[in-house]
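What follows is a single structure, and I will ask about it in a moment.
Of the protein chains in this complex, all but one are displayed in their positions.
Which chain is which? They are A, B and C, in the order written, and residues in each are numbered from 1.
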Amino acid sequence: MAERLSPLARFTPVSADDLRIAEIPFLTQINLRVDPKSRAAADIGVALGAPLPTEPGTCTSADADVLWMGPDEWLVVGARGHDLEATIRAAAGTAHVGITDVSAQRTVVAVDGPRSRDLLAHGCALDLHPRVFGPGRCAQTMLARAQVVLAAREDDGFRVFVRSSFAGYLADWLLDAAAEYLPEGTVTSR
Amino acid sequence: MRDVPEHPDWLWSSPEPKRSYDVVIVGGGGHGLATAYYLAKNHGITDVAVLERGWLAGGNMARNTTIIRSNYLWDESAGIYEHALKLWEGLEDDLGYPILFSQRGVLNLAHSLQDVRDSVRRVHANRLNGVDAEWLGPDEVKEICPIVNVSPDVRYPVLGATYQPRAGIAKHDYVAWGFARAAAAMGVHLIENCEVTGVEVAGGRVQAVQTTKGRIAAGTVALSAAGHSSVVAATAGVELPVQTHPLQALVSELLEPVHPTVVMSNAVHVYVSQAHKGELVMGAGIDPYNSYRQRGAFHIIEQQMSAALELFPIFARAHVLRTWAGIVDVTPDASPVVGKTPVDGLLVNCGWGTGGFKATPGVGWCYAHTIAHGEPHPLNAPFSLERFTTGALVDEHGAAAVAH
Amino acid sequence: MLLIPCPWCGPRDEAEFHYGGQAHVAYPENPAALSDEEWARYLFFRDNPKGRFAERWNHTAGCRRWFNAVRNTATNEIEAGEVTA
Partner (left out) sequence: MTSRRMTGWQGETVRFRFDGRDYEGVRGDTLASALLANGVRTVAASPALGRPRGIYAAWTEEPNALVQVAAEPMLQATTVELRDGLDAHGLSGRGRLTDETDTARYDAVHAHCDVLVVGAGPAGLAAATVAAETGARVIIADDRPIAGGSLPDTAETVGGVAGAEWAAATLDALDGRPDIRVLRRTSVFGYYDDNYLVAVERRGEHAHSRERVWRIRARRVVLATGAHERPIAFAGNDRPGVMLAGSARAYANRHGVLPGDRAVVFTTNDSAYAAARDLAAAGVEIAAIVDTRATPSRGGDGVEILTGHVVTAVGGDDGVSSVTVSPSDGGAGREIEADLLLVSGGWSPLVHLFSQSGGDLRHDDGIGSFVPASARQAVEVAGAARGVFTLAGCLEDGAAAGARAAEAAGFRVEGTFEVPRTPDEDPAAPAEHLWLVPGADYSTHFVDLQRDVTVADVMRATGAGLRSVEHVKRYTTAGTAHDQGKLSGVLTSAVVGHALGLPLGDLGTTTFRAPYVPVGFATLAGRHRGALHDPVRTTSLHEWHVAYGAPFENVGQWKRPWYYPRAGEDMETAVLRECGAVRESVGAMDASTLGKIDVQGPDAAEFLDRIYTNMMSTLKVGAIRYGVMCRPDGMVFDDGTVIRLADDRFLVTTTTGNAAAVLDWMEEWLQTEWPGLRVYCTSVTEHWATVALAGPGSRDVLAGLAPGLAVDAASFPFMTWRDTEVAGLAARVCRISFSGELAYEINVNAWDGLALWEAVMGTGVVTPYGTETMHVLRAEKGYPIVGQDTDGTVTPADLGMDWVVSKKKPDFIGKRSFARADTSRPDRKHLVGLLPADPGRLLPEGAHLVETSTLPEPPVPTLGHVTSSYRSAVLGSTFALALVSGGRDRMGEVLYVPLGGEQVPVTVTSHILYDPEGARRDG
């Protein structure tokens, strides 16, 4: 039987001193909708090890990464195979929540290294300065002509969540933009 | 050789407004001026003032990409635009003014199978209406416009195009000045820097307009204020189903002739021709939000450039010389409103959105008829305000989806 | 490129938003009870002022929330303090 195939399975990771780009496939992703003031929200926070972040554009990391997506919407991201859906469902009980497995809806591209901000600035209109968009910040926004969820990590690292159908386009775009920051010949330019 | 044709020595004078006119036309754009001209010429009505808030024909008339065609989908539209095209064909002689009307043909490109269906549908509809129309394959497109990239390897390949050979472009300013001069010569008053600030209504009947040059009484008030129609109509308590948006255009520097025709592509949002002096004249889609600012946003231009280069790789090293915007009034069905309003004696001509330049002589003709007879001409009758109540829309964006 | 203040995400580029036209046009309580004129008014007639305009925006490329703002259509300036979630 064929293996699972991630959207960027055919993409060769980039690995240079200043810039690294690689897919992190098969993460568990749950879209969570719940009233942040509800009991269920609090219970889910407890189950996930940290309260749901309610400050717009922030994320928390405990048992899973929880990214603020909207005033009543979060993206809960866990390791491959992590049954987050069950955890969240159990915590929510019978309350009115929306819990949807979206693990394959988006794939994740890690962009790391001191040039990551320069690279993303080619296509992202957000101010990515570390004072403004440092570790713990996340945003839904546009990167080039694709909608993405962007999360800043420590050490100039970013996670770019992109819809699977756009992943090939975005990877092409990232490679093309990255060429300037990579040693000659790292990327065969199109 | 000078590329500016010799203008006549005299265009129009700037009289002080009288206290009253039989007909006051609000808005001295192409439509207002053409209406005044045909009122005088066809109906002998010359006690007419055209009131213009700024400089004559400085609104959309000064800003449009000058595409003239009549290959619209619906019979109602074909009727009025084809009437206009026939008038264009004799207009230079009629006005005694060089308007540089050039019937170089217009190509409307199709980029998807659905585009193809819609295009073929329009070609067939046009033929039934006596409008010249052809469906061309990519190779034939290339023959007519060799610089179009018809390679199948681009993101949105050209699958074919509709072609109207009689379509083309004209020099917008000269058209306006030609109408203005001819109307003024027949006694019409063209009054600039005269903004209409209110329409006076009593007993359900229009009485006068208030202007920055004082009150002017009128038997009939005919609105032709394009992007500002709602603002003026609102002062008479009349609401119009239009929304005002910026629409941008741009030109390149002057270039030796490379582009022999007019190419429009709705799917990738570009339309372009090369004006007689040599500049590429190009437009895109409207800016999405309501605005009277007469300026648009820059990303629209950037997107337009990437689309333009997909179609015309040869443009890569041309330069954008100037960008600008007009403000256009758009109706829900992308067709105009020309006819009566609930206020007696108050007529409206608006909603031409992104495509009313080509209609200039046609709408002037029909609107003048409507003013003179108090009833619409058969060609503008379908474009009444009532259609929004009955639902009998003339929906030109659904299938035809071709602006301008 | 306007900078539109999303009440949730903060100011973002216009390209992230979808314009929703005039605000506060409620879907009629009972459409069946309306005359054709009244229904046409709901369907097709919206204010189009030159000046202050209460309008709707959707932050489509961001939090996907609809919100209202008051913008001056003559200058494009969005009034501070007039943005509501």
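Operating definition for what follows: a contact is a pair of C-beta atoms (placed from the backbone, for glycine too) under 8 Å apart; a residue touches a chain by one contact, two chains touch by 3 or more.
As the structure is a computational prediction, the values presented were derived from the model and not from experiment.
The chain not displayed here makes contact, within the full complex, with A, B, C. Of the options B:Ile25, B:Ala125 or B:Val201, the residue whose C-beta touches the omitted chain is B:Ala125. Touch with the chain that is not drawn comes from one residue among B:Ile25, B:Ala78 or B:Ala359, which is B:Ala78.
Where chain C meets the omitted chain, the residues involved are 1-3, 18, 20, 26-28, 30-32, 34, 36, 39, 42-43, 56, 58, 60, 64-66, 75-76. For chain A, the residues touching the chain absent from view are 1-7, 10, 25-26, 31, 33, 96-106, 118, 121-127, 129, 132, 144-146, 163-166, 168-170, 172-173, 176-177, 179-180, 190. Against the chain not displayed here, chain B makes contact via residues 1-4, 7-14, 54-56, 58, 62, 75, 78-79, 111-114, 116-125, 127-130, 154-156, 173, 192, 252-256, 258, 277-278, 293, 295, 297-298, 301-303, 305-310, 313-324, 389-393, 395, 397-399.
Note that only the chains that are shown with their structure count from here on.
We define each chain's centre as the mean of its Cα atoms; on that basis chain B and chain C are separated by 28 Å. Centres computed as Cα averages put chain A at a distance of 30 Å from chain C. In chain C, the positions touching at least two other chains are 1, 15. Those residues of chain B that touch chain C in the complex are listed here as 228, 230-231, 234, 239-244, 288-293, 297-299, 329, 332, 388-390. Those residues of chain C that touch chain A in the complex are listed here as 1, 8-10, 12-13, 15-16, 61-65, 85. For chain C in complex with chain B, the touching residues are 1-2, 14-15, 18-19, 21, 36-37, 40-41, 43-50, 53, 55, 71, 73-76.
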